[in-house]
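Have a look at the structure below, then the notes.
In this view, the complex is presented without one of its protein chains, the others remaining in place.
The chains carry the letters A, B and C, assigned in the order they are written, with residues numbered from 1 in each.
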Amino acid sequence: MATPRIDVSIEHRGEPATATKRHPNTCPGCGSHYRDDELEGSLGVCPQCGHHFPLRARARIAHLADAGSFVEEAADVRSDDPLGFFDLRPYAERLAEAELSTGLGEAVVIGQASLDGHPCELAVMDFAFMGGSMGSAVGEKFCRACESAVEREVPLISVTASGGARMQEGILSLMQLPKTVCAVEDLHDAGIPMFTVMAHPTTAGVLASFASLGDVTVAEPGALIAFTGPRVVQQTTREKLPEDFGLAESNLRFGHVDAILPRSELRPFLARLLRLFGRNGA
Amino acid sequence: MATPRIDVSIEHRGEPATATKRHPNTCPGCGSHYRDDELEGSLGVCPQCGHHFPLRARARIAHLADAGSFVEEAADVRSDDPLGFFDLRPYAERLAEAELSTGLGEAVVIGQASLDGHPCELAVMDFAFMGGSMGSAVGEKFCRACESAVEREVPLISVTASGGARMQEGILSLMQLPKTVCAVEDLHDAGIPMFTVMAHPTTAGVLASFASLGDVTVAEPGALIAFTGPRVVQQTTREKLPEDFGLAESNLRFGHVDAILPRSELRPFLARLLRLFGRNGA
Amino acid sequence: MAREDEHRLRERLGKLTSLPLLRGARVSGEIKRLQRQLERIEARPSDEKIWRSVELARHQDRPYTLDYVQFLLEDWVELHGDRGRADDAAIVAGLGRLDGRTVALIGHQKGRDARERVQRQFGMAYPEGYHKAIRVMEIAGRHGFPLVCLVDTPGAYPGVVAEQHGQGGAIARSQAAMARLEVPTVACVIGEGGSGGAVALALADRVLMQEHSIYSVISPEGCAAILWRDGAEKQKAAAAFKPDAAHCLELGVVDGVVPEPPGGAHTDPGEAARLLREAVVDSLDDLEALSGEELRRRRREKFRAMGVYAVNA
Partner (left out) sequence: MAREDEHRLRERLGKLTSLPLLRGARVSGEIKRLQRQLERIEARPSDEKIWRSVELARHQDRPYTLDYVQFLLEDWVELHGDRGRADDAAIVAGLGRLDGRTVALIGHQKGRDARERVQRQFGMAYPEGYHKAIRVMEIAGRHGFPLVCLVDTPGAYPGVVAEQHGQGGAIARSQAAMARLEVPTVACVIGEGGSGGAVALALADRVLMQEHSIYSVISPEGCAAILWRDGAEKQKAAAAFKPDAAHCLELGVVDGVVPEPPGGAHTDPGEAARLLREAVVDSLDDLEALSGEELRRRRREKFRAMGVYAVNA
């Protein structure tokens, strides 16, 4: 075995480099194709086979938050380019493009909301923004969400979708792991609950920090949840991977998540948790 | 698989029911035979093959404690017979016989001592007294050792050798598990260290309570350390047992003990721990 | 014998008013319950009655933990996994609302049919099961949820892998976690309270037993095999080590006996659940008057005092 040196990477389950590009609205489970409004109407779940398409942050918030209740916070926090990073293209250009194509300032959206009447804080990641990678701005916004939850004494609901750390910020992206861990520990110390929803994919740096520290952790069906993704494991160890390597279902079996919930059951489940963890059971 | 119902039992590794009775001074490792004084001179370790014969509590204390330093405590605590237990013979008779044959009041001896000049508390079990089984008196004496250590702010060194709970005291023997666990938790809360030496055998109730909760845990070579012994596992599950099932060496490999130490290295090792855990490193 | 027994129980009743845990208004209800128990228990159980409890405790139709969850709790959310290796189905754990308060509930879970029995290892947990329990205890501690444990296991799983994964240490650490909690804790044996596997979930402020449950250091079969060298002497063994609720109460090992419907809990699970709920809620009401620190101190003191020994003059 050669010494493997990779353990954080952005990769995508079921998307081998050689595969022909699939239309984003074509179901990888059954091949059905949908119009945008059809997928919106089904919360991004394939009516034929139940495949869960990625859900954008705004759509997720619209689904989870009571109508009109969401008040975004820290929208002005954006990524900087502390290393002047330049690979095949400058980081600054990648950021601008991500902002343009997603309409988001960063890969996470945070804010106050209520869910079924229960006040809470939301921190929702968006894989469409540079693969949901965690740089300084994502770390900062997640910490602010924790602080807002502590200040208002409301639970934090965190929805993760991330390929890992944002390499373009070098070591500073790695520092978002301890940074967010410290924020969650402050949350714990204040007695504020955190519920984590792991969407596809929740990997690498995000899994190795705040995503793993919730009081209750649920996953979406078929989500890849792994510190090291299947491609890197395969390449570095030459191991034969199990069929369901790193998938939510495997994570449930191995004891890493509390439940796998189809998207339609997520909201009532969270409402139940909010009732249970409410002050005085209220 | 039939429903197994046994999970605490007194049994002895390498001593099948059908085996011809070996003389206690004949080495089960290499067949050498020794006079009593020869074994005493070698700390009960076979000079030929290194097999560790059981060491009686008094001999263990004489080895560990600085000469003349041991002051026994709670020697007056004896077993009672709360259930009027009678199997093939009355419990009271078994107790009297054990006392006669061992010269001990119970299966554990506790007291104050110093080791290499460091004051400490000792709690040393003796397998010769009814298989080192833990009844109310053993539990009480262990708790008193914890309290003496807390009161005098000295570390507790516990040497275990036990086939498990003392069935003849029924449910009261099971209650010695939570009882001793509570005593160790008080010890932890007081910042008093506990070092555990697991001699052959350390099993069942003792392993499932105070023996597993030390700050540092070492085992003697070849000691059986298991909650359920090999015979019961074999009988109830029909599993093929690994060669070294439950032995100290297997426990080290599976992460349950910090080290395996030949008897000759035990005293300097404990002295080192006493230096390390001493107040202000003294 | 009936006289002697009544005397013992009346003595217990007499002590009750001075028990530090039971104060004010609650005491009268507590006394009433004990008096009802007193009335039921007319005589120290005969050897036959003890064996009947062994059979009822293991009855295949007896309600299991998840059956009681249905009756006891609203908003039940089962939590899964030890965050390390597995989700052991022999122990279930979760959160729910009991009489208006959120509680954490942990219990052994046997299987109802052949497939489920295998899946849940006949209610015999691996270390992974106890690690899951410890994880949920920590959630309870962090958020101030009272903990309710339902005990129903022949014992911890006696297998090679269970040993390799540290069965003894896991049971010890589960007890230690309960000894550390600063929330009210109530455990009830609802079937078989088998040995270390059972006590791992029973280091509680209040330990209850259902009327026909058993709590023992070893199974009757195991005890007979070792001490009588004949597993068939199991009834004799049970009579000797007395795993029944009345004797456990008499020995001060449990704090109360929860009545069952006549004929056993399986004859009317709804009524059995109602009686269990009443006992658990009463206990929690009592305990919630105390601070976390005080609960912990008294819990440890209670177990510290357990056992019967002599002091040689």
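Things to note:
Heads up, the rule we're going with is that a residue touches a chain if its C-beta (ideal position, glycine included) is under 8 Å from a C-beta of that chain, and two chains touch if they have at least 3 such contacts.
Not measured: the values here are computed from a predicted model.
In the entire assembly, the chain absent from the figure touches the shown chains A, B, C.
Contact with the undisplayed chain is limited, among C:Arg44, C:His131, C:His212 or C:Arg296, to C:His131.
Interface note: of A:Gly111, A:Gly132, A:Pro193 or A:Gly255, the residue touching the hidden chain in the full complex is A:Gly255.
Shown as candidates are A:Asp80, A:Glu97 or A:Glu265; the residue that touches the absent chain is A:Asp80. Mapped onto chain B, the interface with the missing chain covers residues 188, 191, 193, 212, 215-216, 252-259, 269, 272-273, 275-277, 281. Panel shows chain C; residues 83-85, 127, 131, 164-166, 169-170, 173 of it touch the chain omitted from the view.
Panel shows chain A; residues 3-10, 76-80, 82-83, 85-88, 105, 135-137, 139-140, 143, 165, 167-179, 181-186, 203-205, 207-213, 225-228, 232-233, 236-237, 239, 241-242, 245-246, 250, 254-256 of it touch the chain omitted from the view.
Operating definition for what follows: only the chains that are shown with their structure count from here on.
Farthest from chain A in terms of Cα centroid separation is B. With centres taken as mean C-alpha coordinates, the chain found closest to the middle of all protein C-alpha atoms is C. Between the Cα centres of chain A and chain C there is a gap of 41 Å. Inter-chain centre distance (chain A to chain B, centres taken as mean C-alpha positions): 51 Å. Centre-to-centre, using mean CA coordinates, chain B is 28 Å away from chain C.
Touching two or more other chains at once is no residue of chain B. Those residues of chain C in touch with two or more other chains do not exist in this structure.
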